[in-house]
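Some chains omitted; the rest stay in position.
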Amino acid sequence: MTTKSKNVYMNITNKLIWIFLFIGVVLLMSFLRDTKAKSKKVIFFGDSITQMGVQPNGYISIMKEMLAQQGITDYDLVGAGIGGNKVYDLYLRMPDNVIAQSPDIVVIWIGVNDVWHKSTYGTGTDPDKFEKFYRAIIKQLQADKIKVMLITPAVIGEKNDYSNQQDGDLNKYAQIIRNIAKDTDLPLCDLHALFHLYEVNNNTANVDKGVLTLDGVHLNDAGNKFVAEEIWKVLKEIQ
Amino acid sequence: MTTKSKNVYMNITNKLIWIFLFIGVVLLMSFLRDTKAKSKKVIFFGDSITQMGVQPNGYISIMKEMLAQQGITDYDLVGAGIGGNKVYDLYLRMPDNVIAQSPDIVVIWIGVNDVWHKSTYGTGTDPDKFEKFYRAIIKQLQADKIKVMLITPAVIGEKNDYSNQQDGDLNKYAQIIRNIAKDTDLPLCDLHALFHLYEVNNNTANVDKGVLTLDGVHLNDAGNKFVAEEIWKVLKEIQ
């Protein structure tokens, strides 16, 4: 072995040591990650309804209590709702507010403002662009190995005979989400359909608020409980 | 009899002749009017759908043919539709376009633009003002001894699952008209309900136009025929 070849050999040895060290660290991190993965981090990504969901009687708080009562401890439920958000607002803040938080599952619940703001500010979202941004969010989350669950927008007004001003439009956007769920084979909690059924059965006076909501949009206690239960039915099936 | 009293007497005689002549003419006119009244003048008062109703295949033209085929000759069907009209446009032009034409019956068919123009121009009609003008039209027509028949707005989009953008709002305005018909005990042709039923049964592909309309709003041949038949069912009962 010449000096030159010896040096080369030494260098290779050094490099191999580094490589083994690196592999060790990666394995260790991977192991730690596995341990941590046993607690699933779920981010609820949405608008003011979700922003209110982390309040004492909010649907996320109620879901936490439900899980605690059932002795389920391996879920970390986190709210990421901001009032007035539409689908493109979610897309813009997803890197910081969601992906940087390394969730295992993201539950997307958006759409009310995309429809509602058409008539209140003239700043709703076109249906084709709603779909485009919605799919872009899913694509990015899946690229980051995050599981995704979808929810249709519940109600704007609680009348049960399709006479709330936005009923047609909201149903149209709910249908867009149903179609996306089908195409992408993603779990869906169809609150739009579930709320309608509940209203038909329980809102016999056909009032426009006060059954599951405070104001036709934001959940009251009954609404928060109903939503917590319905979301959990779908969420618990996600492995 | 003095000359003076004679002159007075002569004057009175002259006046009486004129008075009798006047009464005679009035009676004659009244008699002619009775004869004419046997032909009921019906004015269809509405928007572009009614404006197109007098065209060769329009619903008013079809109704005329239907009546002719059935040997019914005592109806004079007249179109008074203007494109883009909302309820307050009807109110404004009612004196000239309707009352001055001395109809026996006025069929009011309005509401599509009151809802539609909210999203296309920002110039729809608030529901409370829609009702206020609608009732004002009825009140004025009834004050002029004209019979009134009401029609609910048919459709903006033909999808049968309440997913056309304006479905909720249009249904809300149809409900306003139903309530007015109830309150005022006026005959109603509920095309909004009839179209929905037809779409559920016949629009199996759930398309948004082409079943009863050309474009989701204006009637195609099938639509004109359907409307002619449904309106006639109610109209013929008005004595």
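To keep things simple, chains are lettered A and B as they appear, and every chain counts its residues starting from 1.
Criterion: contacts are C-beta pairs under 8 Å (C-beta built on N, C-alpha and C of every residue); 3 or more make two chains touch, one makes a residue touch a chain.
Note that the structure is predicted; figures quoted are calculated from it, not measured.
Of the identical chains making up the complex, 2 are displayed, while the complete assembly in this file numbers 4 copies.
Rule of thumb we're sticking to: only the chains that are shown with their structure count from here on.
Separating the centre of chain A from that of chain B, both taken as means of CA atoms, is a distance of 52 Å.
Within the complex formed with chain B, the residues of chain A that make contact are 118-119, 122, 157, 161-172, 175.
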